[in-house]
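This is the structure I have questions about; it appears just below.
One protein chain omitted, others in place.
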Amino acid sequence: MTAQTFFIGFFGVAAVWFGIVVFRTFSMVRSALALLFSQTALGAMFLSMQVEFLGVLQIMMMATEMTIMAIFMVMFMMDPGGLGKMDMTHQKRLSLAVGIVSFVAAVAVAVFIDWGPLASTAPDAAQQTVDLGLELLGRSMLIFETAGITILTSMIAAIAVAIQPLKRNDKS
Amino acid sequence: MTTVFILISLVFGAYLVAVIEDWALTGRFRLTAPVFSALALLGRESVLPRKLDRVFFEVAPVLLLLSAVLAVAVVPLSPDLIITDLATGALFINAALVYVLVALLMAGWGPDGAYAMIGGWRFLGQLIAYAMLIVMPLTAVVMRAESMLTTEIVVSQAGLWNIVYQPVGFVLFFIAAMALAFLPPFDLPTSKGDLAGGVEAEYSGVRLAVFRLGRLVLIITLAAATVIFYLGGWQGPWLPPWAWSAIKILVVTAVMLLGGRMLPRIREAHLLSWCWIFGIPLALLNIFLVGVLVLVFP
Amino acid sequence: MITGARLGTLTGFRRLIASAMSHDLNVFLVPGPDIARAQGLDIESSGLQPVASPRHANVLLVMGPVTPALQEATAVIYAQMVRPRSLFVLGAQDLSSLPAADVEAELSQQGLIEGVNRLRRVFSESAFRPSISDFDVPILQIRIEYTCSMHPEIVQDEPGSCPRCGMFLIPREVQSMAEHRHMNHQKINTDAEIPVTFTHNHGDHQHDASMEYTCPMHPDVVQNEPGSCPRCGMNLEPRESQTESDHDHHHMDHADQGNMNMDHDDMGFMSMIDVTKDLPRSEDGLPMEWIDAPFGPFFPGLPGGLLLLLTLDGDAVARSETHCLSENTELVQSPSMEPPNFIERLTCVNPLSPIAYRLLACRALEHAAGIDISAETARARIGALERERIASHLGWLALFAQQTGFDWLMRRAASLQLKFLTAEFQQIKVLKPSVLALIKRLQQTPLLKSRTANIGQLMADIVSYGPVARAAGIDNDARNDDKICVALGFTAVKQIRNDVLARLQVRLDEITHTLMLIEAADAVVVPVSNTVGKISSSGEARVETPRGMAHLQLTLENGQVMTAQLDAPSTYHLNLINPMIDQQELGDALMAVNSLDLSPWEVLQ
Partner (left out) sequence: MSIEFLLALMSGAALFGVGIYGALSQTNLVMIMMGVELILAGAMVNLLAFWRYLHPDNPAAQMFVLIIMTVMAIEMAVGFGVAIARFRARGSVEMEEAAELKG
């Protein structure tokens, strides 16, 4: 099983490294695409953990999401090309400390808790997809439908907020 | 072994696509033209623009080729001729082909040219139009086959091809596939008239050769996907399975390349509004109809 | 021997590549494919493959008139082509700014084919050469200067950090020569640094006196120029003096938050609001950076010789500027000209419609000399003029199809145009059914109506001529008051919609109507100049060229043409462009400019 371990480790490190690049690079489009490749590495990690459906879904969805984020970054940022080497951060030391503390805490939880017997095998991919399907439309049908409806309402709400306010003739 | 065979047939297919495209463009059927232009491109200088984003500029053509080749991994040319039969094959094709957008965005942003950049962001707008129209007809196809295994999908069409079973889904998928491969009526990112070549304007030499090879392989992959989802894959009387696959793929490629030449380039505003106002409701209707058909005639 | 060869000896494998290159000749046409077709050159059938970007081309084909302004642009295009590249010149041209032509031929289809064969041999022999000569263009020499992306007024010659906001200064190339104009469409926009750095081109925006600098911590410290505060060393912040400065924030809806003096933490945080405060805002109110992109003299979608400097907000046109780089100089070159030379001179003013201008010169001379011509020759002349109208409209259809990516129409219209250019009267009868079939098929093409409807709307009260005017319902056709035309059964063709679709429709109807006129005239003879005695008087004439009514006035001094004054429709249509393409999407804007069927050659400065 060492090949699987190697892949999980490799893609994990890739995802974290791209995550770090997201905040270290000055060019905005580079940081958006770094986040994209970090999520793709994550999807590949899911695949190597034999969670096939969610891995493929993650790879597909994140690509479109992050490219749309890229165009927003170009729109909102002062210096999208990142040539001015502008440092857009504040309270750097504080956030670095909080980041490290939370990382250490999570690792501590992961290492010191006794997880009990680890399962060695997982159901094969087709079976997983069938189980997930039945779960979605069976026991947790309500959750799934509310998730769908919330996405719809959030789309409508976002558009309502973003539309240009109508030029009211009486300047209230 | 099958991987080597499929890759060879992919390269030969890309050559045939180049011949058909040259025939569509110049009206002359010259078998040697693509070979000469490929060799000539390799011989030319490959120039870098002055102020470019080097990583994006280099990675874009390779990513385009990689995403097209990855999508072929789950395409069965005959019952046993498939590289890896993933349980989520149909979704994997779409997941691999999304990176065509990422490659074009990188190619657009890399060379710091106005035309390339506008071409890149136009393709993002085009994605928002065609993205749903690829996944929804795919859902209907998977519903009929009750599995995402591409071999399973082809076998499920033994009695009746999907083009007859769900014609609306076929039309939407075909249009979305042409939009994904930025073929003529949808060639907004690389339009010659508006943007002087747009995304591929700044490439030259070897990088342009890789970019064009990636585009040819992309067209072959989309034609192969259309064949396995809607035209019954390798099934057909008399001829061996791989022959049927080859014929069907070439016919679909010819229709894609020649059909596009007969229309002016579509406006991006219209592409977005028609896809969202007419396309998606039709796709949902198609899913509903297929659901009824699957339940009524098991 | 091609000057643009590539470094390297001709080894075995390179010989194979060189022969492959000789079979794959991608050509970039100067001044443009429409001029090539108008001069009867069929590029595709000669074995050359036209391409849209100089990066993809290995042959630069120069044919047709190249005015000095265009030569500089041609040199920049040649500098951008990728080696091994070659220069193919048709017809005698003095190309000072370009290296010696590799292959020269006379300006005809025969010359083109023979030149292409010579080009193939030259490529396969000397695509790679051990010693190559470099080629440089004065306009492309660049000098590196450093500027701050937030404050473009601050320019230094050596790297460092910006005194006002502490950011690193970014290198920017500027033409070493004093004046720099966006000459050419494919120049890499070095100094317009589009997406990479955020600068709004404030080059000409001097700091008016009303801008003063205060320190946020110590408001009593006030200076007139940027610097650091004497008390705390902080960067001084710009602040408009109390009197509202006369910045022309034309459509800036000034949120009256004045100049918020935020408290700066240690690093002197540069707020984006200050930067985008005076940025021109687009319609949707989002202050974004605008891109300057030249759609220059050889753009594949526009008529050759027309330069459009567009300021793009995203992909909508925010501001536009039009230049004609192909305008000719004075009509009468030497102090006076013989009438036949004057007629030749006027014929080659506009390569897109030579016969119309030849007829104009003949009529003006006959009017001055008082000669009247027989009805027979008048009808034959009208037949020639109408034949050229069909060829010109087919040429416009080919350019329109190239701009909208409609390959089938481009090939069909181009081949028909080439046939019509030299078609005798009998051949026109033979060609008639294929032209009518093309028009009928074009009108049934799906997507065409939706692509062209209500794009490029013009205001009703503007001055326009020819098909553009008739598409708006104004009939100022010169043929109405021409007795012979009316006798042949001429009636004007009009539309009302006044958009690209209407102009397309008017031109198609004119083609069918003109075919009928030619049959009525039943003869096609190119106008010939007849002898003008030793007289001195003035004459003037009007002819309906394919682009609208052209008006010529000339004065004769004992048989010599002294002065001539040409009034062409394209000069008026040039200033229609800016209002028409304001706030339009880029594709629609280029199509609207194309629909005016401009001929930059007839614009006389």
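Order as written gives the chain letters A, B and C; numbering starts at 1 within each chain.
The rule is short, and it goes like this: contacts are C-beta pairs under 8 Å (C-beta built on N, C-alpha and C of every residue); 3 or more make two chains touch, one makes a residue touch a chain.
Computed from a prediction, not measured in an experiment: that's the story for all the values here.
Asks: Indicate each shown chain that the hidden chain touches within the full complex.
Replies: A, C
Asks: To test your reading of the contact rule: which positions on subunit C touch the chain that is missing from view?
Replies: Subunit C touches the chain not shown through residues 255, 260, 262, 269, 271-273, 276-277, 284-287.
Asks: Name, in rising order, the residues on subunit A that touch the hidden chain in the full complex.
Replies: 1, 4-5, 8-9, 12-13, 15-16, 19-20, 22-23, 31-32, 35, 38-39, 42, 45-46, 49-51, 53-54, 57-58, 61, 65, 68-69, 72-73, 75-78, 88-92, 94-96, 98-100, 102-103, 106-107, 110-111, 115-116, 118-123, 128, 131-132, 134-136, 139-140, 143-144, 147-148, 150-151, 154-155, 157-162, 164
By definition in this document, only the chains that are shown with their structure count from here on.
Asks: Between subunit A and subunit C, what is the separation of their C-alpha centroids in Å?
Replies: Those two chain centres are 47 Å apart.
Asks: Provide the C-alpha centroid distance between subunit B and subunit C, rounded to the nearest whole angstrom.
Replies: 35
Asks: How many Å are there between the centre of subunit A and the centre of subunit B, using C-alpha atoms for each centre?
Replies: So the centre of subunit A lies 27 Å away from the centre of subunit B.
Asks: Identify all positions of subunit C at which a residue touches two or more other chains, and write them in rising order.
Replies: 193, 195-196
Asks: In subunit B, what residues contact two or more other chains?
Replies: Touching at least two other chains: 53, 109, 112, 121.
Asks: Taking the touch rule as given, give the residues of subunit B at its contact with subunit A in the complex, in rising order.
Replies: Interface residues on subunit B, with respect to subunit A: 53, 55-56, 86-88, 91-92, 94-95, 98-99, 101-102, 105-106, 109, 112, 121, 124, 127-128, 131, 147-149.
Asks: Could you please specify the touching residues of subunit A with respect to subunit B in the complex?
Replies: 27, 29-30, 33, 36, 52-53, 56-57, 59-60, 63-64, 67-68, 70-71, 81, 124-126, 128-129
Asks: Along subunit B, where are the residues that touch subunit C in the complex?
Replies: Per the stated touch rule, the residues are 24-27, 32-33, 35-37, 39-40, 42-47, 49-51, 53, 109, 111-115, 117-118, 121-122, 184-185, 187, 191-197, 200-205, 208, 261-270.
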